[in-house]
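Please see the structure below; I have some questions.
One protein chain omitted, others in place.
Chain lettering (A and B) follows the sequence in which the chains are written, and residue indices restart at 1 in each chain.
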Amino acid sequence: MSAEVGQFALILALLLSAVQTVAPLYGAHRGDGVLMAVGRQAAILQGVFVSVAFACLIHGYVTCDFSMALVAQHSHTTQPLAYRIAASWGSHEGSMLLWVLILAIYGAGVAGFGGTLRETLQARVLGVQGVLGLAFLSFLIFTSNPFLRLSPAPVEGTELNPLLQDPGLVLHPPLLYLGYVGFSVAFCFAVAALLEGRVDAAWARWIRPWVLAAWAPLTAGITLGSGWAYYELGWGGWWFWDPVENASLMPWLLGTALLHSALVLERRGALASWTILLAILTFSLSLVGTFLVRSGILTSVHAFAVDPQRGVYILGILAATTGVSLALYAWRAPALRAGALFQPVSREGGVTLNNLFLTALTATVFLGTFSPVFIEMLNGDKISVGPPYYNRTFAPLAVPLMMLVVFGPMLNWKRDEAKRVLQRVRIPAILAGVALILAVALGGLDHLLAAGGIALGAWLLFGSLAVLVRRWWAGRAYLVRSILTTPRAVVGLVIAHAGLGMLVIGVTGTTAWDSEKVLNMRPGQTIEFAGRSLTMIALETVRGPNYEARQARFSVEDRFGPYRFRSERRFYPSAQSQTTEAAIRVGFTGNFYVSIGEESPGGIVVRMWSHPLIVWIWIGGFAMSIGGLVSLSDRRLRVGAAVRAPLPAAPQPLPAE
Amino acid sequence: MRRLTAGLTLAFVLAAGPALAVKPDEQLADPAQEARALTLGKELRCVVCQNQSIDDSDAALARDLRLILRERIAAGDTDEQAIDFIVARYGSFVQLRPPLRADTVALWFGPLAVLILGGVGAALYIRSRRPAAATGLTAEEEAEVAEVLNSDRAR
Partner (left out) sequence: MKRLLFLAPVAVFGVLLVVFFLGLGRDPRSLPSVFIGKTLPEFAAPAVRPGDVGLSRADLNGGDPVLLNVFASWCGPCRVEHPVFMRLRAEGVPIHGLDWKEDAEAGYRWLQENGDPYIRVGSDPAGRVGIELGVAGVPETFVIDKQGRVRYRHVGAVTPDVWERKLRPMMEDLRREP
């Protein structure tokens, strides 16, 4: 039953999306309040029906209804319940349904929370959103129907790819999609502004929370994905510059630029047409990523079902959304007014630099990802672009950007003086210098570059905290009050920028000081490695719920004391595939990573890595995401309260210039 | 039939299996040479795998290439010669660092071009929006203005 209900709900949602497209756009054009209200209702109902469809799919997975083709293809009765549920989005069809679900929920959100938004603007946003719903729901229903039945129903299903049977699958795709699809709201606002022919501070104030609401989960999703690859793929890498990863990094980079430029538009009324362009491009890159991942245009180490036919359809969506909106941009944007004055040394000047670098970084990733396609088309030659390319192009752009990050929040809006700004960052600069000296003393002159990385991390960390310290120091007469009244947007900024510093420290530590060793080991053998002594206690075969594994157990002595851990190589008989489960000891100063390989008469191959400071990569990534959420919870940004709230009424404890 | 072909090709490609690369018996005795081999191995793409370097791949061919790489290094090849040896047989597809050629200029210098063009654009934008002062006060005039402003504030 549930498959039919789900199918029916999807069709209703498709019809509603058509209503959501036509009614509010026409209503806004005519100034007809009833039609605009119909648009709001359609958006909310669409959210309800897609939720019903999604619940039906989950129901099918939970009850192991193998008469549903999708369930039979990605689920098995021995598969643990959590992975049966997560398998709902482990397939192409299911993940597209999740995509549509998030789109519909965001749409319902705009309809439900948009009460104080200018009515015609809200109607146009919903209308554009309806077009996206129409496109993706018909893509789902006509090319990737998740509710197809099998007759006769098989007694047992085919297990989900064991690489995907991981807690990572439960959270990683939903977080990424919250991000990708979340940027659609900014896109809709941008197109609506072009249709309206006006963009103002209120508009910017409205899109900022939506951008944050997409950016924070995307950041968390990418971080989680990196951690997942680290422990699952079994060779200890945390970022591979793989096309699928790049597909998520590009919208993140441009979304970060958007986050900052929207701030300038809100506070200073400048960068209007640039912000609109960024909003269009950010979501377009999410679509390009979807295209890249599902069309099979490039190969990837990450598991995904690809199909060029679907690629054509997604390309069609891309043409219809990005193509039309960019054409609209070419036509309407030159007429947009944004007249604020602009000083180079000012907060808005800083954000402009930030946007410049982030755009160049996005271009790097884009060129690296797609030039194999371009060049093959040009002269038929096949080339590869791998980590060595990005190390040489991405890092030289990222480092100056990160050096600039600290200056941003130290700058005043409108105008500032370079000398005074330098004055403000002198303490973080001194602390970063101390970090540099310490790192050189500990790591030696050979690792000067690494010491520079650590210093950069310290600069970001202390420079961000200095924003708070300065604020509180200025209000020290009423310390408790000035701490309590610190706007959450400021706290969020500090956490996010400090997170970037932690990330830099993690990347530097593991890139500069990692070490590895490969050898054959037998039970009872002990080996010294990177300040640790590792003994293999046992090597045996164990059984899990749906797999068999060769398991090596180790005991380890390091300077923090002894511990035990185990590493496995699993074989999943019903999926006929193998996975590596590495043994990982996580620590703030460094991880110890051990994985096992093939057996021979000489023992079993054991590979071990020491990854100094690597955990800070993920702590930093999550801190950035949390910073985004804290900022989102700021009263000034809270949807609905925004329009009437006056501009920064927050006390200005800093001494005036 | 076409599907079968596609299926077979896929089976052929996926035979690679999970990754766990350089084996103990492959390593060179000389640690300096082994270190060079490891660095070079990370720059060479495994032809039969999805998107991995030969150092990260378990595929048989990746192993052969690792061994050949070490052979060339042990025989006294420079890094460049060793890479060229493999490129001559498998094409520039195996280079994870694409060579700088006429057709890769955009790839290598595109990011810099974006930065410079964007920088010029941003500079022009800021210039066009600078307050009138930007059109040129002399140093004395600036000082005068500052004085007036200061006295104004002091009052």
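What we mean here is this: contacts are C-beta pairs under 8 Å (C-beta built on N, C-alpha and C of every residue); 3 or more make two chains touch, one makes a residue touch a chain.
A quick note: this is a predicted structure, and the numbers were derived from the prediction, not measured.
S.K.: Touching the hidden chain in the complete assembly: which of A:Y329, A:F342 or A:F622 does that?
M.R.: Answering carefully, the residue with contact to the hidden chain is A:Y329.
S.K.: Can you say which of A:G90, A:G311, A:P387 or A:P428 touches the chain missing from this structure?
M.R.: Counting the whole complex, the residue in contact with the absent chain is A:G311.
S.K.: Counting contacts across the full complex, list the positions on subunit A that touch the omitted chain.
M.R.: That gives, for subunit A, the contact residues 273, 277, 280-281, 284, 291, 295-299, 308, 311-312, 315, 318-319, 322-323, 326-327, 329-330, 333-334, 370, 372-374, 376-377, 380, 382.
S.K.: Quickly run down the residues of subunit B that touch the omitted chain.
M.R.: Spelled out for subunit B, the touching residues are 1-2, 4-5, 8-9, 11-13, 15, 47-48, 60-61, 64-65, 68, 88-91, 93.
Here is the rule we use: only the chains that are shown with their structure count from here on.
S.K.: When the centre of a chain is set as the mean of its C-alpha atoms, what distance in Å lies between subunit A and subunit B?
M.R.: 22
S.K.: Help me check something: in the complex, which residues belonging to subunit A touch subunit B?
M.R.: Of all residues in subunit A, those touching subunit B are 233-235, 237, 240, 242-243, 270, 299-301, 340-344, 349, 352-353, 355-357, 359-361, 363-364, 367-368, 371, 374-375, 378-379, 381-389, 392-393, 397, 518-520, 578-580, 595, 597-598, 605, 607.
S.K.: Within their complex, state which residues of subunit B touch subunit A.
M.R.: Contact set of subunit B toward subunit A: 17-24, 27, 42-43, 45, 49-53, 56, 58, 91-98, 103-104, 106-108, 110-112, 114-115, 118-119, 122, 125-126, 129-131.
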